[in-house]
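Note that one protein chain is taken out, while the other chains of the complex remain in position.
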Amino acid sequence: MAAEKMALAKAINESMRRALETDPKVVIMGEDVGKLGGVFRVTDGLQKDFGEDRVIDTPLAESGIVGTAIGLALRGYRPVVEIQFDGFVFPAYDQIVTQLAKMHARSLGKVKLPVVVRIPYGGGIGAVEHHSESPEALFAHVAGLKVVSPSNASDAYWMMQQAIQSDDPVIFFEPKRRYWDKAEVNTEAIPDPLHRARVVREGTDLTLAAYGPMVKLCQEAADAAAEEGKNLEVLDLRSVSPLDFDAVQASVEKTRRLVVVHEAPVFFGSGAEIAARITERCFYHLEAPVLRVGGYHAPYPPARLEEEYLPSLDRVLDAVDRALAY
Amino acid sequence: MAAEKMALAKAINESMRRALETDPKVVIMGEDVGKLGGVFRVTDGLQKDFGEDRVIDTPLAESGIVGTAIGLALRGYRPVVEIQFDGFVFPAYDQIVTQLAKMHARSLGKVKLPVVVRIPYGGGIGAVEHHSESPEALFAHVAGLKVVSPSNASDAYWMMQQAIQSDDPVIFFEPKRRYWDKAEVNTEAIPDPLHRARVVREGTDLTLAAYGPMVKLCQEAADAAAEEGKNLEVLDLRSVSPLDFDAVQASVEKTRRLVVVHEAPVFFGSGAEIAARITERCFYHLEAPVLRVGGYHAPYPPARLEEEYLPSLDRVLDAVDRALAY
Amino acid sequence: MTVESTAARQPRRSAGTKSTAGKRTTAKKPPSTEPELVQLLTPEGKRVKNAEYDKYVAGITPEELRGLYRDMVLTRRFDAEATSLQRQGELGLWASLLGQEAAQIGSGRATREDDYVFPTYREHGVAWCRGVDPTNLLGMFRGVNNGGWDPNGNNFHLYTIVIGSQALHATGYAMGITKDGADSAVIAYFGDGASSQGDVSEAFNFAAVYNAPVVFFCQNNQWAISESNEKQTRVPLYQRAQGFGFPGVRVDGNDVLASLAVTRWALERARRGEGPALIEAWTYRMGAHTTSDDPTRYRHDDERQAWEAKDPILRLRRFLEDSNHADEGFFAELETESEALGKRVREAVRAMQDPDRFAIFENVYADGHALVDEERAQFAAYQASFADAEGV
Partner (left out) sequence: MTVESTAARQPRRSAGTKSTAGKRTTAKKPPSTEPELVQLLTPEGKRVKNAEYDKYVAGITPEELRGLYRDMVLTRRFDAEATSLQRQGELGLWASLLGQEAAQIGSGRATREDDYVFPTYREHGVAWCRGVDPTNLLGMFRGVNNGGWDPNGNNFHLYTIVIGSQALHATGYAMGITKDGADSAVIAYFGDGASSQGDVSEAFNFAAVYNAPVVFFCQNNQWAISESNEKQTRVPLYQRAQGFGFPGVRVDGNDVLASLAVTRWALERARRGEGPALIEAWTYRMGAHTTSDDPTRYRHDDERQAWEAKDPILRLRRFLEDSNHADEGFFAELETESEALGKRVREAVRAMQDPDRFAIFENVYADGHALVDEERAQFAAYQASFADAEGV
């Protein structure tokens, strides 16, 4: 099965399966990851095939999950931890920020913590409160963590492989609304480096930069803009920390305009960092300010309003128009 | 004692004392806030004068402190909670982000949570790990919270009064290295609105924007620059959320250059949001990109290195020179 | 002095600790499959005596008993309607309380008007007892709001989804009652899974240290989504309380009378200033975790069937019938009332309007926030641009 079309969720499943097969130190932990296979079935079948010792249903306590994963990592294990939904990562935030992120530096490099924290994130699935958030900025600001988010099944497969192999803690944001999107996954390919951005559509007039669930939206926006004769470049950032500013800069030096799109609130979001740094790097190239499309400064709204809250095709195109109007 | 010179820590103490005197619903909670008066003596004497029912030594559990403060607020109290040091707020982060910030919106306005979370923050005091951090961005990104930080005793007094009177949760960052700095406090003045920035030095060539502990540094930098014939404006932002972009914009439209200074890491820090938004608002005014001076993307270093890590006079002036060189 | 765990251990169906469990030598009692619990009505509807708790339901009238029955039937009816509304696409999700009616009605009816209740997301029966209009519960499951009632209207807090958080709110509220010198009490609901959260332990400790008038009511419905409760705890949950310094008791959560009695006991002692108590209501989640869940993936149906024999409504009906406390007419009338409730709920949900899009920006802050104002204005301009485009 070198190349196969599969859903993004399945690709992550296959990637974890491969890791479990090849490295006896890999363990999967989380709430309901066992028999149920996780609420999104991303760990489906793994406990059945690898046993309860390697695919561990934990007590309902996120701090406990991450804290014991750190202990397991200290013992030489490589835990892949599932947080059931974005909004439930916060009980573990202390362990992630004060311990997981800092222990390698604290120990002057003596201790490595190869822990992957998987977080299904983002909205668009009509869920109740706490099930649709995008907290990536809250992790990117914290040194010691790496933060990535695939946008498609192939990246999901390979980025998970790389995250598990990384000796650093990786916060792995899974775009839950794309779990069922299928794409070709070549399990024998040579993948791009984990933290390298990728141009997914070449263009000349403006760059749309996004990661995770918003890449597809940006591609759709570029298609729509093309019909109006605008030639947009789309960049899949893939990694939020580190962020591939070189790739953004290269694109912006060409297109001279940049719109960043993410689901998270704009205020203090990824777009702010990208805008600030790219403006510094490309001050004389930019013909318009970097514009940001994202969530509002409000709690994620009830499902019936999420389409209004989330970046949409029209909102992206509106920003594109505004940027092009400069 | 209408106007009196006092240290910043004392000003906060006096402000809480006044609140305890005037509003029977105000309670103070935290670790060691009672007899000890807090590790920085900010609550000194309050338990003695107002009793253990109103100035409450809590068990050592930050989530418990904030969580029970929420409960007390639901019962009509106005808790002012102390987190002992910046690095110890994270066990309470879940309660702050998922409950404190969102309950007003969740209840469609039926429930108000007038809770003040006091956090002594920032470095420069030669402390051990977790005692010198500046996590304000991690709160500003969260809708439902207000985030402020005074830079001097007078603001400390009045902003604390206003924070306690606010019906919204306020994260009150106290610049611990300025606790002992004295200034005139007029307890009968009419204070500026809580979220309004203030020009603390007028200038024409470039704007330095900061809050909390970095305001003084910026003033010193402006003094030093003045000796070199550069006329810098210094803006004390005072509030991080909401952020007074109008004031920054007004200043930048005049000076055409902006440098933002904070202790927190630059990556995903306040400077990013300010740079992004001001660049958008002042695209045609800016003669240089907004530059940022702050901490590096690294855990706060051991004390012997903190002077290298923190923004310093020279680093601020270096950024000023770079901005002026455009 | 050593305190060995004296608790009867629960059967360990999971293999999680399999490898080492056999080596233990210190368990003083052999594992027992049925936990001891306070029961006043057997599954067959027979009233059994209980020296400690009988007095809390001693004066109960046939009318009150019928009231409890009615509460349970209507709650179940409401719950079934909500489940079916979800299937019809009217709700995005539903968390059914099927099977937990007795625990909820018994405890809910033990509360006084001035008590305060902190629910999870499944306390539809308690909400009923508190007088919250059931249709109000549906807003968040339909996705029109994140909490659709005034908590202070019925002293019934909003549903809390982040597991365990509300235990601390309840404790803080109870600390406030003490400060006020009031004699009311608080009851905090949570599940067996929630017992693992640090917040719940912190709440136990704060409650004990401040002697707060709060009753912790844990509905052990055997499952936290797919995890059976022995994955959460090594020993019966009611014993957790002891280590924090207050009493814990396990009650038959499918026995409405026992649930009422034990909760009255706990609330009364809290009101008297005797501090917190933990009640573990031993019950069963008869349905799926929520309508999104598929329990066939992780549990056998025979377990559910075994619990069916202990149905909370059936047993009270048997008792009412055996003791002639209710006649055919009562049951028939209740049937009619049930259907009317179902209809009312159905119609109310279908009539529920989507919120105005500007609601996104409402109530983010009580005192306003410049950025919210700015974004609201931008949003309005953006919306208006379509109106313009469409020539409206």
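Order as written gives the chain letters A, B and C; numbering starts at 1 within each chain.
Following the convention adopted for this analysis, contacts are C-beta pairs under 8 Å (C-beta built on N, C-alpha and C of every residue); 3 or more make two chains touch, one makes a residue touch a chain.
None of the values given here were measured: they were computed from a predicted structure.
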| item | value |
| --- | --- |
| Chains on display which the left-out chain touches in the complete complex | A, B, C |
| Hidden partner chain, touching residue among C:Ser196, C:Thr263 or C:Ser338 | C:Ser196 |
| Contact residue for the chain not shown (choose from A:Gly34, A:Gly67, A:Pro175 or A:Pro289) | A:Gly67 |
| Residue, one of A:Gly122, A:Gly144, A:Gly212 or A:Pro289, that touches the chain absent here | A:Gly144 |
| Of C:Val235, C:Leu314 or C:Leu334, the one touching the omitted chain in the full complex | C:Val235 |
| Footprint left on subunit B by the chain that the document does not show | 31-32, 34-37, 39, 52-53, 56-61, 63-64, 87-88, 90-91, 126-130, 267, 296-299, 301-305, 308-309, 314-315, 318 |
| Subunit C residues that touch the omitted chain in the full complex | 1-7, 9, 16-17, 19-21, 23-26, 36-38, 52, 178, 196-199, 201-202, 205, 208-211, 230-235, 238-250, 269, 272-275 |
| Where the unshown chain meets subunit A, residue by residue | 27, 53, 58-59, 61, 63-64, 66-77, 94-95, 98-99, 102-112, 143-144, 146, 166-168, 195, 241-246 |
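The rule is short, and it goes like this: only the chains that are shown with their structure count from here on.
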| item | value |
| --- | --- |
| Most distant chain from subunit A, judged by the mean position of its C-alpha atoms | C |
| Chain occupying the middle, per Cα centroid | A |
| Where subunit B and subunit C are represented by their mean Cα positions, the distance between them in whole Å | 40 |
| Euclidean distance of C-alpha centroids - subunit A vs subunit B, Å | 31 |
| Centre distance in Å when subunit A and subunit C are each reduced to the mean of their C-alpha atoms | 35 |
| Contacts with 2+ other chains: residues of subunit A | 87, 90-91, 129-130, 267, 296-299 |
| Residues of subunit C engaged with two or more neighbouring chains | 145-146, 162, 198-199, 364, 369, 371-372 |
